[in-house]
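For this view, one protein chain was removed and the others were kept in their places.
Right after this comes chain A.
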Amino acid sequence: MKNHLLNLKGKCNPENAFVTSVLFLTILGGVLYLLFAPKIDFSEEENRVLESPPQFTAASIADGSFMKSIENYVGDHFMLRKNFVELNTRVQLLMGKRDLGSNYGRIPAEGGVYFGSDGHLYEVLLPNRTDIFARNAAAIQLFAKKTGLPFYFVPVPSGAQMQGDRLPYAAPSHDQREEFNVIKAGAGANTTVVDLFDTLSDRTGNDYYYKTDHHWNTFGAFKGYEALMTAMHIQPTAKEDFSFEKVSDSFLGTLYSKAICSSQEPDILYLPFYKKQAVITQQTGKSTRSNLYWKEYLEKKDKYSVFLGGNHSVDVVKNPDASTKKKLLLIKDSYANSMIPFLSTNFSEIHIIDLRYYNQDIYKYIQQNGITETAAVYSIKQLCEVSVANKLSAR
């Protein structure tokens, strides 16, 4: 076998030769990096688990998961990954783009993130093109009807809805009042719908949303709490009874993960501490903690999970010294997590169910645990994107 590389001779254009060399040196670098560089399993920046080495089996090839996995692996463990992602953001901004990370091919579509003024990032709100919201809203209302217990529905608007003036010039943003009005119109006799639109758009005091995360911040959650208590005719615990302590000034949240840019100013994360004597416990599965704050998360990227340690199928928060003996069942998304520390001062028991992870009969649960009130705390965007309807259909 003669070396066939020798066939590659003859004159060639030097610029072509140069750019082809650059291409193949880059490929060589990329290949060597993929083969030999130490790998990380988790991207703190993007807050997600990176693809692990693909498993080569007949089944994984037949169903195509091997191919998907190896493609993701190459992307996730690419050399200079962070720098390339950052470069991408910079160039997009330089080209005049003011939003990033959209994907209209997905169902439901992903609108991405707006770069707002004052270093604020916002979710891009899109009109619904699926029936997920309609089905969720109907299912939650049917749930209220079936339980017959007092039900309080707290649909939380997104930052982009409440702080529209900070969006880029003329940025299109879907009006979440549409969904709110649907919820309001469908509410049964035992249901109170809590309207937070005016409350959260107020900006005379604290900002109510994080700059880099899609959640409301601790002060926004307090406003939501006050509104819910008022609707329930319970005296909310006064703001002065909490001390708000700054526990992190380097919080870069979920919106940042979609629009990575090193010049982004991080958020400050405050935790509310109840000043009065109280023994508040959180029971998650079989383990019980004497505290609602999982401080280990403050060392990680996903700092919002300091509240209750993120989402679990069921958490039970108990406070024997609460202002009422009521037992609340709360179906919710992660917006509720930062509201629980406030709610725990008023309810002897709060049963927190995240329907995304819950697979039991919720009606049985209500009977077995002597629930007296029910509530739903959901961001409107979540209701439009993630289906929970089937989880409420039991019984």
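Note that in this section a contact is a pair of C-beta atoms (placed from the backbone, for glycine too) under 8 Å apart; a residue touches a chain by one contact, two chains touch by 3 or more; residues count from 1.
In the analysis below, contacts and distances are computed from a predicted model.
Engineer: UniProt protein name for the omitted subunit, picking from "Lipoprotein", "NADH-quinone oxidoreductase subunit L", "Peptidoglycan O-acetyltransferase" or "LemA family protein"?
Structural biologist: Matching the unshown chain against "Lipoprotein", "NADH-quinone oxidoreductase subunit L", "Peptidoglycan O-acetyltransferase" or "LemA family protein" yields "Peptidoglycan O-acetyltransferase".
Engineer: Of A:Ala37, A:Val91 or A:Ala278, which sits in contact with the chain we cannot see?
Structural biologist: The missing chain is touched by A:Val91.
Engineer: Quick one: say which of A:Leu142, A:Ala171 or A:Leu298 touches the chain that got left out.
Structural biologist: With A:Leu142, A:Ala171 or A:Leu298 as choices, the missing chain is touched by A:Ala171.
Engineer: In the full complex, which residues of chain A touch the absent chain?
Structural biologist: Residues touching the hidden chain, for chain A, are 1-2, 4-5, 7-20, 22-24, 26-28, 30-31, 34, 61-62, 64, 67, 70-71, 74-75, 78, 81, 84-85, 87-89, 91, 95-99, 102-105, 109, 126-127, 129, 168-173.
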